[in-house]
Structures are given as structure tokens and as C-alpha cells.
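Structure first, then comments.
The complex appears here minus one protein chain, its other protein chains still in place.
We just call them A, B and C in the order they show up, numbering each chain from 1.
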Amino acid sequence: MSSTLIVLNLKTFLESTGEGAVRIARSCREVADDSGIDIAVAPQFCDIYRVSSQVDIPVYAQHLDSVGAGSFTGHAFAQCIKDAGAVGTLINHSEYRLTLANIDASVSKARETGLASIVCTNNVATSAAAAALGPDYVAVEPPELIGSGIPVSKADPQVVTGSVDAVRRVNPSVNVLCGAGISKGEDLEAALELGSVGVLLASGIVRAKDPKAALEDLVSRVR
Amino acid sequence: MSSTLIVLNLKTFLESTGEGAVRIARSCREVADDSGIDIAVAPQFCDIYRVSSQVDIPVYAQHLDSVGAGSFTGHAFAQCIKDAGAVGTLINHSEYRLTLANIDASVSKARETGLASIVCTNNVATSAAAAALGPDYVAVEPPELIGSGIPVSKADPQVVTGSVDAVRRVNPSVNVLCGAGISKGEDLEAALELGSVGVLLASGIVRAKDPKAALEDLVSRVR
Amino acid sequence: MSSTLIVLNLKTFLESTGEGAVRIARSCREVADDSGIDIAVAPQFCDIYRVSSQVDIPVYAQHLDSVGAGSFTGHAFAQCIKDAGAVGTLINHSEYRLTLANIDASVSKARETGLASIVCTNNVATSAAAAALGPDYVAVEPPELIGSGIPVSKADPQVVTGSVDAVRRVNPSVNVLCGAGISKGEDLEAALELGSVGVLLASGIVRAKDPKAALEDLVSRVR
Partner (left out) sequence: MSSTLIVLNLKTFLESTGEGAVRIARSCREVADDSGIDIAVAPQFCDIYRVSSQVDIPVYAQHLDSVGAGSFTGHAFAQCIKDAGAVGTLINHSEYRLTLANIDASVSKARETGLASIVCTNNVATSAAAAALGPDYVAVEPPELIGSGIPVSKADPQVVTGSVDAVRRVNPSVNVLCGAGISKGEDLEAALELGSVGVLLASGIVRAKDPKAALEDLVSRVR
């Protein structure tokens, strides 16, 4: 059985850039310790080394290209991401969509490099499709709810239960996260009740007045 | 008058990833000190902080997105690149082409963030076009010569002189670098004689048996 | 049970542009009549109306964007493709890859406009993924074999049988085509024996000395 996972996408918010990324990672570490729930952060590429070398927390990249070693400029190379201290990566976030062929190649590249992979999707059909590629997680996020403050678990619970069912049918070893509009303890609780194993979230925590308090609220209803 | 500049693009070569990036940056630092010629490195995003915090050398990003602070995932945000210790960035490398509108926006973003900008181009016409956007440098590189070992200064000197002339006509405050196939002292010497102020290079140094010796050869004919 | 389908992609070959597209469509029509096997053509957008208004043959677009009616420039709008006389469309050809979200949206757009959809894929995993989106056909084509003259049915039969199996598991109502290197009667025969319902092909016919003779050979072993 898979344990609950919270992944905090730090995006390019000023609050979570540079030293801000380290600061928020520390809060995540503390809340994870107190609650016993796994919390990972996904900082910008330039901040991965900085965070991973200063905070003992699982770090995910925000994106992974499927390029190998060689003549590639500006790309996110799996080995470099791993050397910088990351343990996994988001793939195909709604703010960085990839071709189907590249999602497949990025999932394979993550696997062979020893990075966990979370493929983001936008509906039940693409969740099923992503599951066929064998990532560790599929994270379903209706784009129109991202950053909206309206939790997917309330606004569109069927997209979560539908994705859980479809992913299970296509590839039962893939776990489902959900995201979009998630920020409170009741949202996480609802997400788990709908069959997901955790959440992917961002602004609701990063841009909260007190991110640590927001994290504490987020985990408050799960044991 | 502009002084000579060498920019070493570390691409995603295994030799210049992670600790390798730090090692090669140290060699650049030593050769720069001995020769008095400016040498900068352009490591992968994940290695910028690592290199800049350990080696006293100008660090460039390999790419810059024009995104601001906010809801952007997987993008290269100027402030984060700067916070990680970079002083400039490549833009529109032939391995990471951007739309014209995005090149313009990235140059502006670099300028307002205090990062130097090097816009890569592929021929005289696009060099002139890039100059109109007001970057610090235009680096002209015929794609077919990149990584070929055949120096642009020998194979296609007119693309360098033509770019120098065209850039001067459009915007005299922009300097021209040239690249593609550059690795030896005679290549750099020829590049300067053709009117460029320096070179952008990669595999010829990074993948040399002895990168430091290759760098020493590269600067040997310039004083 | 699904009947055999041959789809001839006219690409941007000079031989199959403008009047050439009409000419080759006529040959397809004649061979289809003689053999009783369905043959469709996929001309360039600009040639769809020209072909469909002069030849009684199923016409597919080479690509479909998921845009609706409105402020979109340069895009392939489903209604316009249909009005021009097409009955279906390729989606995600290896020469025009789309994001997963766009493949899904294009398949939906094709369905709601009454166009048949053929989603191209590159391996077993992406074939399974594409099947989850519910297109009419998945056409698996290993990119390295496209235009090679080496038939996929010989060089990599497992990618065909693997795709047929995987697609059946994910969505049994989706049929599999195969492509890449197909040009002869024995290739089509092998493709059908491997479980596909037909082939997607291009240069082997279009650039043959005598396209009509090549088509006659192609269908010669199937009844």
C-alpha cells in the first residue's frame, strides 16, 4: 500500500525562489517530521542543489527532458538533476506540456536514472493514457482549477475518481495524485477519500500568509 | 572597446555535469588568470549554483525564459538564475530555438534583471535581426558546423564578417561572438581578425582529452 | 469485424502536390475498385478540396488542431477540413508530434465533427496510451523505419503485435494500423497477419516509378 504523498510545486513564485526555496523546504521538513506525512518540494532547476544540500527533504524537478548526455543546450538532463540531489521529477505539468512521445521517453529516462516520475494530466482520458507509460504517479489537475482556490476534490470529484478507476484498469501499479485548488486539510482529506494517494499543490501554500501554518492545516486531518 | 570573451557552453556532456562542471570551471579560471583573457562557462541550470558558489568565474545560463514571477513550472526564471549566481545567459541557442517575440522578451528580461545576454543566430540575416533587439552580444553559429570540428572561421568566414557588418549597421552597441567548430588558438585568432570579439564553444574543449591544455592552446595566440 | 484499410500519406512530396495529388488519388481509386480494398489518401491541407471534389475517394487530413471556431490563424480547424471534403484525419504523425493534451482534444474534436481519427504512435507504450483516448485507429510507426524501405513488419514485428495486444487491453474498439517502410504486397500481408487491420504508408508508393503498379502490388496478396 502506498503512503500519503504531498508534493509542493514551488513554480517561479518570488516567495519560493533562491533562499525562499530553502526556507519553504525547511517548513515542509518540520511539518513532515511532526505529522509523519511525506512532503516533497519541486523547486526551480537552479534551486535544486541549493535546497537538497541544505534541507533533508525529497526534492523533485519541475520538468525533465528526455535528452541524454551530449550536445543539448538549455535542457533538463536526468543525470544532472539527480547529481544536484533530486529524487524525482514532474513531467508534463500543465504549464509545460510535452508531446506524447516525449512524455514516454522522459518516464523511461527517469526510470533508468533512478528518479521517481509524476506525470501530470488534465482529465480522465489523459490519466489513463499516462498510466500506460508506467510512471510512478499520475497527477490529475483540471487546468481551469489550477491556482483558482477552488479545490478539484469539491469542484470536480469525478475527475479524481474517474482517473483512479481508469489508471487502475490500465496499470494498477501506478498511483494517482490530484491537484488544482488544493490548500486545506479538508481538501487533502477529500482527495484521499476519492482514491488518490496524495496531492500536488502550489500557490495555496507558497503564497499563504504563513506557509508553515498552511502546511500544518493541510496535514491536520490525516493520520 | 570590447575585450575578448570566451564562453564555454557545457551543454549536457557527462564530462561537464555536476562535479564535472565545477572541475572544468576551475580549469577555465586558471587559464583566464594566466592569460588575462575573460573566460565564462555556461553550465546546466542545476549546476549554476554549484559552480558559482565554488569557483570565481562568470557563469552564464544556457537559456532564459521570459516568464516573470508566478505560475510557471519548469521554466528558466531570470531572478532565480541570478540568485543562483549567474551574470548572464545564452538565448536562442541552436539547440533551443525561441520565437522572435520570446527572444525579444528574454533580452528585455535579462536586461531588467541585470544579466548579460548573448543571442545565438544562424546566419547574417538573423544576426542583423537579433541586433535589433539590443542584446549585449550576438553569437553567430552556422548549425551545420556546430560540433563538427571544422571551425566557422575557416569554413565560412563570410558569415562572421557579414554578421559583424550587419550588426554594426543595425545596432553598433552590440558585439559579435562566433562559434561552431572552434577549438584551437588559430581559430580564436581568426575569429578576432574577422571582427568578432570572441567565441562561443563547447565540445572542442569539454570533450578534449585534456580540457585545460585545450584551453591553454585556445588562448595561446591572443595577447 | 473491421475491413482492411490502406492510408496513403501524400506528405509534401512534389509528386503528390497539387495536380499530382489528384493524379495519385485517381490511381488509388482505380486500384481500390479493382481490388475491393479500401484505400484512402492524406493530401496536404491545400489539396483536400481539390482532391475530394474531383476524385471519389476517402480523404484524410494530415493533421488536425483542436482549435474551435474563432481567433486562430494558420491552424487546422476540424469544420474547415470537413467542409473541404475530408472524412478523417491523421493526428500526431511522427513529423508533427502533439502534446498528450492536444492529441486528446484533437481526437474529441474529430469525433464531434464526424471525422475518423488515426493517432500515430512510435512504440507499444504510446500505442496503449493513444488507445486510452478512444480514436478510431492507432497507427504504430517506429520513426527510425519511416521512409527507410525496411518494412516494420519484418524489422520489428513485435512492435506491431505488442501494440495490437496493448491496444486491445486498453480499448478493444480501437483498431491498429502499422506503418514505416511498407511498400509491397508481402508487407501488407505480414501486417495483417500480425494483427493490424491495415497500413499507413507514403514514399514507397508516392515515389515509386509507377505508383499505380506499386499500389497493385501492394494489394495483390490480400483478398
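What we mean here is this: a residue touches a chain if its C-beta (ideal position, glycine included) is under 8 Å from a C-beta of that chain, and two chains touch if they have at least 3 such contacts.
A quick note: this is a predicted structure, and the numbers were derived from the prediction, not measured.
Engineer: Report, in label order, the displayed chains that the undisplayed chain touches.
Structural biologist: B, C
Engineer: Tell me which residue among C:D47, C:D104 or C:D187 touches the hidden chain in the full complex.
Structural biologist: Only one of C:D47, C:D104 or C:D187 touches the chain omitted from view, namely C:D47.
Engineer: Give the residue, chosen from C:L5, C:I24 or C:V67, that touches the chain omitted from the document.
Structural biologist: C:V67
Engineer: Hey, which of C:I6, C:V41, C:I57 or C:A84 is the one touching the hidden chain?
Structural biologist: The one listed residue touching the chain not shown is C:A84.
Engineer: Could you please point out the chain B residues that touch the chain left off the display?
Structural biologist: 92, 94, 97-104, 121-123, 125-126, 128-134, 166, 170
Engineer: Go through chain C and note every residue touching the omitted chain.
Structural biologist: 9, 11-14, 17-19, 42, 44-50, 61-63, 67-77, 79-81, 83-84, 90, 93-96, 146-147, 202-203
Methods note: only the chains that are shown with their structure count from here on.
Engineer: Going by C-alpha centres, which chain would you call the most central?
Structural biologist: So the chain sitting closest to the middle is A.
Engineer: Going by average Cα coordinates, which chain is farthest removed from chain C?
Structural biologist: Taking each chain's C-alpha mean as its centre, the farthest from chain C is B.
Engineer: Provide the C-alpha centroid distance between chain A and chain C, rounded to the nearest whole angstrom.
Structural biologist: 37
Engineer: Using mean CA coordinates as chain centres, what's the gap between chain A and chain B in Å?
Structural biologist: Distance between chain centres, rounded to whole Å: 33 Å.
Engineer: Approximately how many whole Å separate the CA-defined centres of chain B and chain C?
Structural biologist: 43
Engineer: For chain A, which residues are shared contacts with two or more other chains?
Structural biologist: Within chain A, the residues that touch at least two other chains are 94.
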